[in-house]
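The structure is given below, and queries will be raised subsequently.
Shown here: the complex without one of its protein chains, the others still in place.
Here the chain labels run A and B in written order, and each chain numbers its own residues starting at 1.
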Amino acid sequence: MANETKKTSTPLLDELEKGKWPSFVKEIKKMADKNPRAKDLLGQLEQSYKDKVTHWKHGGLVGVRGYGGGVIGRYSDSPDKFPNVAHFHTIRINQPSGWFYTSKALREICDVWEQHGSGLTNMHGSTGDLVLLGTSTDNLEPIFTKLTNKGWDLGGSGSVLRTPSCCAGPARCEFACYDTLDLTYDLTQAYQDVLHRPQFPYKWKFKMSGCPNDCVASVARADMSIIGIWKGDIQVDQEAVRAYAKSGVDVQSEICDLCPTKCMSWDGKDLKIVNKWCNKCMHCINAMPKALRPGKERGAAILIGAKAPILQGAQMSSVLVPFMKMEPPYKELKDLVEKIWDFWGEYGKNRERIGELIQRVGMGQFLEALEIEPKPQMVANPRTNPFIFYEEYFEEEGEQK
Amino acid sequence: MESVQAEQRRTDIGPPKYDQFLHPVIKKNYGKWKYHEIVKPGVLVHVSDTGDKIYTVRMGSPRLINVDTIRMVCDLADKYCDGYLRFTSRHNVEFLLADQSKIDPLINEIEANGYPVGGTGKSITNIVHTQGWVHCHTPATDASGIVKAVMDELYDYFKTMKLPAKLRIALACCLNMCGAVHCSDIAILGVHRRPPKILPNLNKLCEIPTTVAACPTGAIAPAVVDGVQTVEVNEEKCMFCGNCYTMCPAMPLANSLNDGVSIWVGGKVSNARHAPMFSKLAIPYLPNNPPRWPEVVNAVKNIVEVYAKDAKKYERVGEWIERIGWPRFFSMTGIEFTKYHIDDYRFAATTFNTSTHFTL
Partner (left out) sequence: MADLSGVPMDELQNEIFKMVQEDMGKKQLKAKDITNAMIQKFGEDKCSKESCKEAIRTLIDSGRLVYGYFGGSSSIQVPHKEGSEPDK
């Protein structure tokens, strides 16, 4: 592709080069000097800043052979003005667990991308993928082959398992109640087929958070949120609590008074915890990580059904399994997942997320289909309306059905 | 196009295994971390049961970065971190160091390159955001531009840890919300305000029954115009969600005069103290005013400043508002309360106040 060196005039975007926060306009401009795709992106974006509307059209039919996801088709509505972004497809690369990289690995991706695309990326996309921003269809297969030969694969898009993602987990966090990196890798590998080949009614997202701080926002975003928790007593180092107190932490007002279950007391010497009242909110552990640690028996809570507002309103995930051990090969979890996918595949309508399906059929029916016992942990409170679908009743003869 | 036949085409290999990307100190202490401390803004130390330490230096990024910037980051990782680094769920870069003495030289070099170090603890870290006009077909506003303008104004909060608690801002450029904006301390959400247009070629582009079924309020009905099958929209029923446009490209909503931004407050995902919460409407509409969206920047800054002054230590925005009550939130911020703030969609009544617990 010929390099065009003529500068694009961008008076509006230039305003976004000012200020202290690093500028995405500078990022695009640096590439625009040597990459015609980036140059036309800059031009079209300036046009949008002028017109106050987007100049991208609906995606279409585009991808690599055999896959139904991983590439988002994108087309300019002004291809005559901006021919180098007439086709400007996004490639999603499945990021490594916890977004850990080496410089060597990143450089390899940069080299492929500089040769075959705009040279612009998102580090990272909202779902977690490493996003390559903008190339044409003829580059897709070469990019795919080169990336897979370096050990990378595409992430998900469309009605598939979306690229699972997780927090830093045990790699760099003392709160991790299970190995989020390993579970993410394991599930991603185990379910490659449904990640690349659309077989679901709609998207499915897994997000693994190692503790109730939920650093990957799984409760807001994942169809299945796997959040690390523990059973039993918080581990306390009383000496370290006293050290925090000495260093200025007001243990009474900053720790005990903010505990949602009021399960702690402090007499100036010892922090006493009534562990059976603790709801594992993490506040005390967050505030005094040197002194307090999650209990020793660890696993995860499985929550289900989060989604953004389209269409019936936003939902957060809710508790499905209050506690499950999370150890390889994760058979109990996979059995559950596959049962849910079967149910969803059978009864889900086109574009119906699992959370919406559960709303439609009722959580009670869903639990029964999955053979999961109802538990009080599943509700904020029991129902307040009396409209119960009773299924048991007495026959005339007095026999219970 | 050069030939790639020498290389074998492979599928379904999945991502590379994470362990090859872990710093040796991390590998050795995997699952053995005992505690962490914030050394100073932007710098963490994690200490292992074995006594080993790994330092983290957090660098702010605009998320949309070019390959040369990634290579710059790689050079720094090679020079200071034996080549190991990671990214956070909020688009920051984290350099991982075994050697404490390299922290300050690394920070100096990051800042000399024009990137900030911070975003830890009681700060405002990077804004999770979407594609906007850079790369999306349904946005009601841009994403990167607003983020840049807002972060320029809140820059000091990234570099320091002076807030009552951490404050998470997120931006989504339309109601599809790619990202967790609906559970953020402050959410910036692009909105449409006019019903879709109906293009004359609708019957060629869209399945009419699917298009009709796409509307959550039943505002779309089949119609015949000039003998051609199409649809009509009952404008009174339209709440501008844009689902019809997702299903049918002949029903665009983008409107340069009326599209804009709404502001939501008080959401969180963490379980610390209070259970996770949705963000609630603070400002129904602010105009799209590129390139720097001054109305949006001022609105966000105002909420941050009122919160910073009034909230107690550890209180997230949602916890603070729950304590002071919504009447005081609106009076303290000077934000007008309107009929748009009162829910009229499904389960609206669950958001009404049925108590006499309020301030006057």
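The definition used in the following text is that contacts are C-beta pairs under 8 Å (C-beta built on N, C-alpha and C of every residue); 3 or more make two chains touch, one makes a residue touch a chain.
Everything numeric in this text was worked out from a predicted model, so none of it was measured.
Contacts of the undisplayed chain with visible chains (whole complex): A, B.
For the options B:L22, B:I220 or B:C248, the residue in contact with the chain missing from this view is B:C248.
In the complete complex, the hidden chain is touched by one of A:K50, A:K104 or A:R197, namely A:R197.
Contact with the omitted chain, checked across B:Q100, B:N201, B:N298 or B:T351, is made by B:N201.
Within the set A:F24, A:Y49 or A:Y75, the residue that contacts the chain not displayed is A:Y75.
The chain that is not drawn here is touched, among residues A:V160, A:C215, A:V236 or A:I358, by A:V160. Contact between subunit B and the unshown chain involves residues 199, 201, 204-207, 210, 214, 246-250, 252. In the full complex, subunit A makes contact with the omitted chain through residues 57-63, 65-69, 73, 75, 77, 137, 157-160, 197-199, 201-202, 345, 350-351.
Heads up, the rule we're going with is that only the chains that are shown with their structure count from here on.
The touching residues of subunit A, counted against subunit B in their complex, run 12-13, 15-16, 18-28, 30-31, 38, 41, 45, 48-49, 51-59, 66-67, 74, 88, 90, 94-107, 109-110, 113-114, 119-128, 133-134, 138-139, 141-142, 144-146, 148-149, 151-153, 165, 167-168, 170-174, 176, 179, 181-182, 185, 188-189, 192-193, 195-196, 212-221, 254, 258-260, 280-283, 286-287, 289-290, 293, 308-314, 316.
Of all residues in subunit B, only 1-2, 4, 7-18, 20-22, 26, 30-31, 33-37, 46, 54, 56, 60-71, 73-75, 77-78, 83-89, 91, 93, 96, 114-116, 128, 130-139, 142, 144-145, 148-149, 151-152, 155, 158, 172, 175-180, 182-183, 216, 241-243, 246, 249, 254-257, 259, 267, 269-274, 276, 278, 288, 290-292, 313-314, 345-347 touch subunit A in the complex they form.
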